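The structure under discussion is supplied below as structure tokens; questions concerning it will follow.
A single protein chain has been omitted; all remaining protein chains appear in their positions.
Showing chain A:
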């Protein structure tokens, strides 16, 4: 089984030095592109490879790049989204800490494809080892002439900087990230204009996820067909999957795109702890809908998970077991989203704390008749199209699916059916 992104990562996770990376063929893709490819050709290659963004939304990477006006005057920006704060998600950390040169090489390729001359890695504060690895690798790459002015004697220049965030989940949303890089509060921006046209400091900008960028050297080296064939399904490449929760061997594995949820949980994560049974799982981080028993054979690719009513998201699975309270589980998620809401739009700012209050009451067996109806109304009021960014709709995904699959778990806490309902909203 091919594991292009991680097979060179050491057991102890120490990053490879530049020399070690070069010995394994590192930076060959950069040389190849500079020697024989135009930016348009790189874009076409990546489009043909069918690479889809690994940050959660799964948008075609080549297509996204093609909206950048190549002839716009410099500066243009390429940004690596390394803010990884989605609860239950820990995949980018591995690539950042252990394979920094692979990421930098991918960033050079992406920057070349959109003709950007400046790039930032937006790294979350908590990843201290990653920060050290990236700074060191940027220095090494600059000294070796892979970064800076006139890279490898060409007329292409790229300057790369590390920015570490100061903690807000919303910074991961790409337009909020841009505001944060500009020294502002990280509230999302309205689109259009899209960042590809007017992004950081009003200039054309591409934001890509760490894992997305790390795929690029391999696509350039081995081709679009090869990349497609890594996968078992229509969605190309490998995927770094993860599992956390009460499983015997939680962890991360780079596997062909499209392994089933069952394989992940049983063959890789080793099954549930003794005495615990599987009830459900969020397939790709906190903002995805639950999958349950009947979905165990769903292929973990974008299309199949969507057909099962959820999203692949980040591909890091969070497992719910029978000894964990469903209401407590969902409340924990909603608490996170309520706390991390940027507060810009009303449904999200006001709705999430309301939901949290109701779940708190339910958890303490003080639920009231009508509570579930209010929760259901919120899943619509905070759903797609009613809020300024995808945070609130994302927050509704685990809630709406929990209400669907685990309704009894909620109902059992509504003891006093006779008490008056909580709000007039009920009657709408």
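In this section, a contact is a pair of C-beta atoms (placed from the backbone, for glycine too) under 8 Å apart; a residue touches a chain by one contact, two chains touch by 3 or more; residues count from 1.
Just so we're on the same page, contacts and distances are computed from a predicted model.
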Per UniProt record, name of the chain withheld from view ["NADH-quinone oxidoreductase subunit NuoE", "ABC transporter ATP-binding protein", "Peptide/nickel transport system permease protein" or "PadR family transcriptional regulator"]: "NADH-quinone oxidoreductase subunit NuoE"
Candidate in contact with the missing chain, chosen from A:90, A:290 or A:354: A:90
Selected residue (touches chain absent from view) among A:106, A:199, A:242 or A:258: A:242
Chain not shown: contacting residue from A:127, A:354 or A:388: A:127
Among A:104, A:319, A:375 or A:414, residue touching the chain not depicted: A:319
Footprint left on chain A by the chain that the document does not show: 75, 84-90, 92-93, 124-128, 159, 161, 163-169, 180-186, 201, 242-246, 250-252, 282, 286, 316, 318-321, 324, 328-329, 332-333, 335-336, 339-340, 342
